[in-house]
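One structure is given here, and the rest of the page talks about it.
One protein chain is absent from this view; the other protein chains keep their places.
And now, chain A:
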Amino acid sequence: MAQRAVWLISHEPGTPLCGTVRFSRRYPTVEKRARVFNGASYVPIPEDGPFLKALLFELRLLDDDKDFVESRDSCSRINKTSIYGLLIGGEELWPVVAFLKNDIIYACVPLVEQTLSPRPPLISVSGVSQGFEFLFGIQDFLYSGQKNDSELNTKLSQLPDLLLQACPFGTLLDANLKNSLDNTNFASVTQPQKQPAWKTGTYKGKPQVSISITEKVKSMQYDKQGIADTWQVVGTVTCKCDLEGIMPNVTISLNLPTNGSPLQDILVHPCVTSLDSAILTSSSIDAMDDSAFSGPYKFPLTPPLESFNLCYYTSQVPVPPILGFYQLKEEEVQLRITINLKLHESVKNNFEFCEAHIPFYNRGPITHLEYKTSFGQLEVFREKSLLIWIIGQKFPKSMEISLSGTVTFGAKSHEKQPFDPICIGETAYLKLHFRILDYTLTGCYADQHSVQVFASGKPKISAYRKLISSDYYIWNSKAPAPVTYGSLLL
């Protein structure tokens, strides 16, 4: 369950080493156990330098992929998880849990409590999931609310102290590093008994509960025979419960209007104490029918102090909020494009913003553009070969808008115009970006009656909702487009 070492590495393409170790921590008592457990197959934790080099090579983050290198490019070297074996000094260090996120590589080496030869199945190594959770915890800490480099540096400098709290000997005590931060900040005087380990103190003040529901909608629209358009809603419910008492019991319910789309694939926060079996079993894997559970979705819980993600869900709404149609044809030296977008009448026509990005990959800069649009303005990014159609806050009364035109391109220069392995020839897409406040596609909402608190004093309830687009693609219907297996189901 323990970790032998952990690293944070910033990925810096273009520099000689392509990266720098920003933080590393080794756990000597765990290492001592590793030596005994692994026996003859023991491989010691390397120094930072060789580790950095081997990891970047394995993750294909070194700049040199010009030549075929068998130890990296061989067809039989297949990695299907974020867990690697690193060749260092002729020996293979395994398992190394590692992933890249926001230009930082998070890596750790879990202790395997038996011999490594033969390799035990990955699923039997308890340290692997602990390692992932450790790295996710660090990632959350580094990126929660932080936007610039100096903030990142400050947080990195706090890490040694935090890990002394959260992971003093290599066995993780709490993946939520913010708890440890609070722990170091105030030495709580006398904590009463049965204090949950994930709650470092108690709240004093006016009781209030805030619930915010964010739905992201993604879609793949092809406008083609034999290929179904797909769309899906993914919801995240975030709560902050400021309630007095050590362990206030709260029940939060999410409701749907009568014509709402049932929530599925619900994953809850560990603080939820019990779960209705209808919630547990409602799943997008099954074919939908009218008998699907449509709430209210009740979550009894004892909330932590900080803001937390109460649950995630998905939902299959009957229609996509915006139905698109995109045609692109190559006509000698120019491309002719036609776009139609139609907002569904049931959707709230009041956007925070709405725009369509129309990129042209694997071509030169835009040299000439003629267009006609029924609504909104068009911005042209010539060097990036990108058009942005700014639709604004509202669709017109007809709910339907269109754009058509011709685009001409100059000679390709590799540095500036983007390469894309999918958009070859006439294969192309446009991507919608929009946000609607105080609205959910499923209809899911929380209100004054959604929160039951079994403690003195009625809390003030605030509820928020928003809908955001994410991966909302409309493909050129005149060319082949990448499909998922799901789109073949008609």
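Heads up, the rule we're going with is that contacts are C-beta pairs under 8 Å (C-beta built on N, C-alpha and C of every residue); 3 or more make two chains touch, one makes a residue touch a chain; residues count from 1.
As a convention for this text, contacts and distances are computed from a predicted model.
According to its UniProt record, the chain left out of view corresponds to "AP-5 complex subunit beta-1" among "Histidine-containing phosphotransfer protein", "Sorting nexin-2", "AP-5 complex subunit beta-1" or "TP53 regulated inhibitor of apoptosis 1".
Across A:A40, A:I123 or A:A411, the single residue that touches the chain missing here is A:I123.
Within the whole complex, the absent chain has one touching residue among A:E133, A:E244 or A:E426, and that is A:E133. The residue touching the chain not shown here, chosen from A:S144, A:S157 or A:S283, is A:S283. When the whole complex is considered, the residue among A:E113, A:E244 or A:E306 that touches the unshown chain is A:E113. Contact with the undisplayed chain is limited, among A:S10, A:S210 or A:Q232, to A:Q232.
Although one chain is not displayed, its contacts with chain A can still be listed: residues 1-2, 25-29, 31-33, 36-37, 60, 65-68, 70, 72-83, 97, 99, 101, 113-114, 120-126, 128-130, 132-134, 136, 164, 168-169, 171-176, 179, 183, 187-198, 216, 218, 232, 234, 236, 265-270, 272-275, 277, 279-281, 283-285, 302, 312, 314, 362, 414, 419, 421-422, 424, 482-486, 488-489.
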